[in-house]
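Structure first, commentary second.
As you look at this complex, bear in mind that one protein chain is not there, while each of the others sits in place.
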């Protein structure tokens, strides 16, 4: 019961291969063009905020942005047309991002450019996260994501404790230091505590009284031990996954049940008990 | 010899289940309400120190605080009533914290609000450490605590050496830099040394003379190697415990050949091929 | 068919042994002299930029530089003469660096000293990377390079994500904070984001509004988790290579039972008890 494909169907199918795939020459070309245009568009938004450039080249930047926006609009509609379930795409995270990438320019016709529109235009930067079809990179980023995923819970609990510590330390410093040295309120004190515990240390607010400097020293030394914790969590996760891949060997394969991970020294399959042959 | 329970006894028992337990619906609701109120109370203390908010909404904030304080007072007395050994609770760390959470408001009737009272009010922030009945979080925080416990001694010895180094470096910089660039005394020099060694680097005090900048560079490069040490200690601890717990288990013992190291998921002994029983 | 060596050939051969080798006494002496002269020349370029020193000792510095430049020139031509394939050397990385080390002085006869010439003179600092013939150091630096090589791909993917995050965070802070607190454009905002995420924290630009400080706190805590990632990657790589090399070796194979994992110091197979031969 083969359905006869209309010309439109063929067009849709070809479009899909180009836009969503990256195996054909045209698909890869499309990916690279899109990546280039997104980078260019991000650059344009950036440049537009630099005073000197904005005053001189505002109209040229505007023309460029309109061209890119029209390209993005066409791409957006082709994506909707060529996909099987267009609604699922439109309401997905990247569907909304793609819409956000084009909407602000059209809205700016009716409303003058405001800060809110700038924020929305920045959202298109998120598109940069998507353009990663190079298999080698995908694999590396998968390994990174796995290690971070595995250590997510521990890091969240850790951050919870850091936050409570920051609240207590910030409040204490507010009482000790007072408004003269910049600790104008407890929230500002907490901001200072986070700046210090993470070893960022801007120095926009810093203790001036001897007692405050003494307490700050304690906090810094505490932060010393504390910064070791997330590193320890992530490193252990990396080491585990890399040990799993290497030291515990995958060279032996059970010829009975196909299990592939064994001790280097294993003689029998730990899955089915069959003898392992050195192959 | 079943003792006939009085109405009061039943009330006490029910209260205990709600306040101390977290398995029943009411117990969980109570926990969440309490967590919410503590967070709200912490927020109120914070907001009260922000100048703009304090001036506009001081009376509203005061009313809210009184309501929360009364709730905390009732909770405190219910805790005392419902527990088996009330004295043990009252003189425990969290008993004192709970008392500290309500006392300042009552004292503020007799004494005008002072800095000391604010400090005491901040102590209630410590209650946030307690509200962690979610089993998953408890387990993660247990693992974190274990790893930190195991590396505690090493880190203390390490901090001892860092402190002596800070004292020597701080004194040296005081002599080299002098009062013009902010090194007004040896304690201030030590404060600077800690700020630098921990890589916080406020910049409120920084060397200005060539010799001072040269010495500071040496200290920073030293700090480079030094910051690696606590990280190394904690990471090795994490890696050890995580290797022990996950990848390879020593809990199973082959009853045929006594081999003790198996995969967590192993069903057959990799040494002799005998079936492993979950013991 | 031994070719009769001319005097020139013998001179070339001897020169090559001295310049390129480091086993003979003269070769080692030449290496040390060269290292000393490069360090001296780097020191001279540095000193020349310090105002006080420049004004007093400019002519003395100039004489020293000319002497060193002439020595470098002779060395450069000896290198070309004594090597088998001179063109390959001239167009290699270090060949260009060596040329760059002498060219600026000769150019300064025709053109007055400009900033561009200073940059070119600094390029000779790269020569310091080359003078490492001490075998122990070479081995250590090889291990370092191997570990960094193995983790290069993961770190590049990681930096890609950090850069996109910096772009998004910087843009957001530009919108939130505005020009009053120093966030004059999105590029400046990105600069701030990188300063914060890497925990450098100069404090030349820092958020002043409550919302900005709140967002900055989030970024810092994010940076907390993020700084753990490259450390985790490199550490896992080090641990892997150091476990492979030192504690447990896979270089020995039992010729009786084929067991491959042994201690480095093992003399007998721990599987079958047969003697291990060093193969």
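Here the chain labels run A, B and C in written order, and each chain numbers its own residues starting at 1.
In this text, a residue touches a chain if its C-beta (ideal position, glycine included) is under 8 Å from a C-beta of that chain, and two chains touch if they have at least 3 such contacts.
From a predicted model like this one, the values you see are computed outputs, not experimental measurements.
Enquirer: Which one, B:80, B:120 or B:167, makes contact with the chain that was left out?
Expert: Going through B:80, B:120 or B:167 one by one, B:167 is the residue touching the chain not shown.
Enquirer: Can you work out which residue in B:32, B:70, B:87 or B:157 touches the chain that's missing from view?
Expert: B:157
Enquirer: Return the single residue from C:90, C:148, C:208 or C:222 that touches the missing chain.
Expert: Counting the whole complex, the residue in contact with the absent chain is C:148.
Enquirer: For subunit A, which positions touch the chain that isn't shown here?
Expert: Considering the whole complex, subunit A reaches the absent chain at 199-203, 231, 235, 239, 263, 265.
Enquirer: So which bits of subunit B touch the chain we can't see?
Expert: Touching the missing chain: residues 153-154, 157-158, 160-161, 164, 167-168, 171-172, 174-175, 184-187, 190, 196, 199-203, 206, 210, 213-214, 216-217, 220-221, 223-225, 227-229, 231-233, 235-237, 239-240, 243-244, 250, 258-261, 271.
Enquirer: Please identify, in ascending order, the residues of subunit C that touch the omitted chain?
Expert: These residues of subunit C touch the chain that is not shown: 42, 45-46, 49-51, 115, 118-119, 122, 125-126, 128-129, 136-137, 140-141, 143-144, 147-148, 155, 159, 162-163, 187-188, 190-191, 194-195, 198-204, 227, 230-231, 233-235, 237-239, 242-243, 246-248, 261-263, 265-275.
In this section, only the chains that are shown with their structure count from here on.
Enquirer: Suppose you list every residue number at the subunit A-subunit B interface; are over half of them used by both chains (same) or under half (different)?
Expert: Under half of the interface numbering overlaps between copies: different.
Enquirer: Compare the contact pairs of A-C with each of B-C or A-B and report the one sharing over half of them by residue number.
Expert: A-B
Enquirer: Starting from the mean Cα coordinates of subunit A and subunit B, work out the distance between those two points in Å.
Expert: Computed from C-alpha means, the inter-chain centre distance equals 29 Å.
Enquirer: How many Å are there between the centre of subunit B and the centre of subunit C, using C-alpha atoms for each centre?
Expert: For subunit B versus subunit C, the centre distance works out to 41 Å.
Enquirer: Could you check subunit B for residues that touch two or more other chains and list them?
Expert: 199-203, 231, 235, 239
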